[in-house]
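Note that one protein chain of the assembly has been removed; the remaining protein chains are unaltered in position.
Presenting chain A:
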């Protein structure tokens, strides 16, 4: 404090001195201009009175200053201008900040780039520096709210959990809906778990949204493409940067659990009694049940004259959750000569989970080398190594407070021999660990035949390995009990090999015809091998899964799936007079995954754009720095099916035929897949030789507006996507012997509108204020699904014994389907009148509505055929976000809000203890919450459907940039504090976060942390 006062005084004196001295002298001032991350900025215009200079490649400038000049003005297109007082200094270094994208910036669009101003399709771009600084194990999570039309749903707060990413809605029923991720020109696959990239290494992210831009990825482009570009090597003296982030987190919502053992026991007894348990068999009667003493209500209250008050009152929330501490460090270095450039970085990331003993560690290394072989040939490599280690699991804190963690002998307390719910036992005794190693490498050669023609060949490989270790002791989990100890080692190996070769032609003819053509071919091979080793029945738990061979029963499974993709692709961009732009793109994909009858697919697209601001009639209206109209049309595909799905596949099973022959192995039709929640194995394996890609036909109309040298920018897009030949697993009649088959039928449409804007409202000497935001509205509708009007999707929910999410003609995907509820039954007559029978008609139960019947009118019974209807839509009406940043001198402040509006949530966790307390009783004739009843078979009804709209204060960051050169050898120091998930405004169930998955079901996932981070960025 004292120091800064002194400094201010000194500065003030200096100013006086300057004024006094400023008489007709001229002298030289020099310095370095850098961006906010400490990198030198070239081409910055420096003005001092009438003098002008420009920074060179190293960011340095030299300018003559007349004596009377008080300030230097630094300007660069797309960055916030800066005025710096001269104050008699000879060296003035400056830092320019800003987010606006330069119209001359090259935007990565796949197999090359185009100038931002020449874009004809709908492409959004985001700089790495714009990503929020908060712990994120996958980059995808950081895209939330950043780009209009890109929806990111993070349904779990578990460390290492991915995100669900959707661009312009869902367009596939059971194929993948995730965008394709392309990293440095290498197609990696589905977005959602981009853990291999360190966010600090990202230079930019481009999102290809419309068919014109995504068609270059053909049969993988229908869900949009996310292009990630990592930081590239740059020549110059070595620069070292260090980023650190330390984060302390807490639960962002207070779990809605019983706060009091008495109420919990009263409720349990009442629920058992209403559920038909004989009075003598109620749980809390002060009797021993299966060897465990259950206190009576009186004893819990301390009113039993013969017993002391029950003293156990376990606070499971405190035992299960913690305030985790997470760390993130990145050290990077780049530099080199004009011929050899390098960039490398290392990252360590550790995220602790909210649940105890749950943590995620990640190490990332990256090397980027670029060598100029001679004037025509350059070569380079890009290598990324990632190692992750994930331990622990989600734990439930919803256990009875009445019982302790440990029994009197120090063993884990169990309420019965079949009680496997003690979270402390699970945290301590269950082994659940997964490790992944990813190695990604790209090697390229670039040959420049002439100034306008070059050839690039690129060989990329991706190797991914994951090993999962599981052990469940016999006394802790049901699976462990069932198998007398269950151990497993699960191995996963994935290899991708991609070779891409293409020519690029870039030439201007007669000054008015600019042509850019890309054409080439690519080969991609993918191979995934898995092996799962399981052991059951161990002598003891000492070795966990370390010696599976000692298990009495061993089960092995292995598999391999391989596919090959061959492609031809091409794109031509043509600009006439720099005003009229045309793009034509096409890709032909041949895949082994497609059925014999359909091996090759072709995806063409075209786009036009008109730069009105370049027209002579607009030349008077100079405040338009950009005014561009765009239109595009084209086809893209989705091949999100697994290999071999077009073939018929047999299942295998064993049968015992007596001691002599033991078990024999059988093969035959019907391939057993996963079990559903009721233990029913879902059988597939019926082939389909005509199976092929899905085709999305889409058009996009857009308008880009930039005012006052891009100080205010607006981008508007309207699109219409129509997807046909939908890949889906049709649920087939079980009487066929199969449960499902992959088919192409059905259509979906997505229409929508997107708006993005950015305004640099104040741009003054020391004060900058900008506001940005985006808004996306998507209307999704299922148009046809072959012979079906309604198809179930997702999984069967045991609690309501049906699937919630359905695909229904005319409705948005994942619509909720079920009964209507109309409050609570108040009398038996009320229940019978409603068409209910038996226990369902009793007072206090949910009153379901008799909507229709065989004859099209209510028939006095509630049945699944006539009384179910659409009861909710999990898709938001719109998604929006806005952000603002304010900087004054060296202090900056930014905030981001993110919201979704108009979506429904099927709240499986609706009956939380705080609502159970408000239950219907004869004395409390609630019309909101049913009576306690532990044998109630809930129907899937709108009783569970709640409004899921929310607005979240996603991020708030306060930063301070220290004066460059403050410490010798250090060019920049920035410190900041960042809060993430700080506040959520919603009407949803207060015990849970309203952000659930795409299916809109509140499963009670891993809670989401509220994170407080402290970060440091140092540039040397």
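Simple rule for what comes next: contacts are C-beta pairs under 8 Å (C-beta built on N, C-alpha and C of every residue); 3 or more make two chains touch, one makes a residue touch a chain; residues count from 1.
Keep in mind that, in the parts below, contacts and distances are computed from a predicted model.
Trainee: Assuming one chain is omitted from the figure, identify its UniProt name from "Transport permease protein", "Methionine ABC transporter ATP-binding protein", "Cytochrome C" or "Membrane protein".
Mentor: "Membrane protein"
Trainee: Can you tell me which of A:302, A:810 or A:864 touches the chain that was removed from the display?
Mentor: A:864
Trainee: Which residue, A:313, A:381, A:731 or A:763, contacts the hidden chain when the whole complex is considered?
Mentor: Per the contact definition at the top, the residue touching the missing chain is A:731.
Trainee: Out of A:457, A:763 or A:795, which is the one that touches the chain we can't see?
Mentor: Considering the complete complex, A:457 is the one touching the chain left out.
Trainee: From the list A:276, A:302 or A:860, which touches the chain that is not on show?
Mentor: Selected residue, touching the omitted chain: A:276.
Trainee: Would you indicate which residue among A:646, A:972 or A:986 is in contact with the undisplayed chain?
Mentor: A:646
Trainee: Among A:339, A:411 or A:553, which one touches the chain that has been omitted from the display?
Mentor: Considering the complete complex, A:553 is the one touching the chain left out.
Trainee: Give me the chain A residues in contact with the hidden chain, please.
Mentor: Considering the whole complex, chain A reaches the absent chain at 272, 275-277, 281, 290-291, 374, 376-377, 417-418, 445, 447, 449, 455, 457, 482-484, 499, 501, 520-521, 523, 537, 552-553, 555, 558-564, 566, 590-594, 596, 599-600, 643-644, 646-659, 661-670, 678-681, 683, 686-688, 730-739, 741, 743, 787-788, 790, 801-802, 837-838, 863-865, 934-935, 937.
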